[in-house]
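Heads up: the structure comes next, in structure tokens.
As you look at this complex, bear in mind that one protein chain is not there, while each of the others sits in place.
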């Protein structure tokens, strides 16, 4: 499974139970740092939406706008036209 | 909601704007019925967990047990053994 | 420690390690049965969408229609009107 081999060729190569512990720890800590940054960005985004709400904007609509802007305009138009056709067919 | 009128006559094959409206409505209503059943099942499951909690069980642990039982026992064992190895390597 | 031995005897109300094992098992098995039913319903829904696609319908639009029908019509109208206002304001 974890054959030692060259899996941990740091020169120090502390292997604990066949695991390159230093390498593993480094990987985990790097991911954790990036996760922290993501959390901070998520909080920043939340703050902007709070500000938007205070300014009287509808947050749900803003999110919808952002979703639309992310897509190809031609695709958006096609979807909206299809939706319209289906709604008419259903008498909605 | 969608009253019959002539909308439900299979023989007429009403097309509205090029759409087979009856067929579309039938598809939608069948999905909606199944979604209702799913919601009812979800409520039943929630009730069982409420009952479990009242009986003094830890719901989170029960959910974990159910997740484990869903998996192949050999796979579970391997994962737990790997987790153990990694934790030891990290001194956790 | 766990001297009860046969954990599955319904009449004895076996407690294993302070846990009412029969009760716990019954709770888990009931949840699992309901989960099975939910999975079956999800498969049925998927089949209907496959059928819809074969019949030439756009599944994404059907899902959108179902989402709209789930909501209060007045709320849907208000959202769509707001979206329209915001798009115009942004020149979209």
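In order of appearance the chains are A, B and C, and numbering begins at 1 in each one.
Following the convention adopted for this analysis, a contact is a pair of C-beta atoms (placed from the backbone, for glycine too) under 8 Å apart; a residue touches a chain by one contact, two chains touch by 3 or more.
Owing to the predicted nature of the structure, the values given are computational and were not obtained by experimental measurement.
J.: Which chains here touch the chain that is missing from view?
T.: Hidden chain, whole complex, touched shown chains: A, B, C.
J.: Have a look at A:16, A:62, A:76 or A:92 and name the one touching the chain we're not showing.
T.: For the chain that is not drawn, the touching residue is A:62.
J.: If you put the missing chain back, which residues of chain C would it touch?
T.: With respect to the unshown chain, the touching residues of chain C are 2, 7, 16-19, 21, 24-25, 28, 85-86, 88-91.
J.: Counting contacts across the full complex, list the positions on chain A that touch the omitted chain.
T.: Answer for chain A: residues 2, 5, 7-8, 20, 23-24, 27-28, 30-32, 34-35, 37-38, 41-42, 44-45, 48-49, 51-52, 55, 57, 62, 65-66, 69 touch the chain left out.
J.: Which parts of chain B face the unshown chain closely enough to count as touching?
T.: Residues 58, 60-62, 64-65, 68-69, 79, 82-83, 86-87, 90, 92 of chain B touch the chain that is not shown.
In this text, only the chains that are shown with their structure count from here on.
J.: Determine the shape of the graph in which chains are vertices and touching pairs are edges (line, ring, star, complete, other).
T.: Shape of the chain contacts: complete, all pairs touching.
J.: Determine the centre-to-centre distance between chain A and chain B, using the mean Cα coordinates as centres, and give it in whole Å.
T.: One centre to the other, that is 24 Å.
J.: Considering chain B alone, which of its residues make contact with at least two other chains?
T.: Each of 24, 28 in chain B touches at least two other chains.
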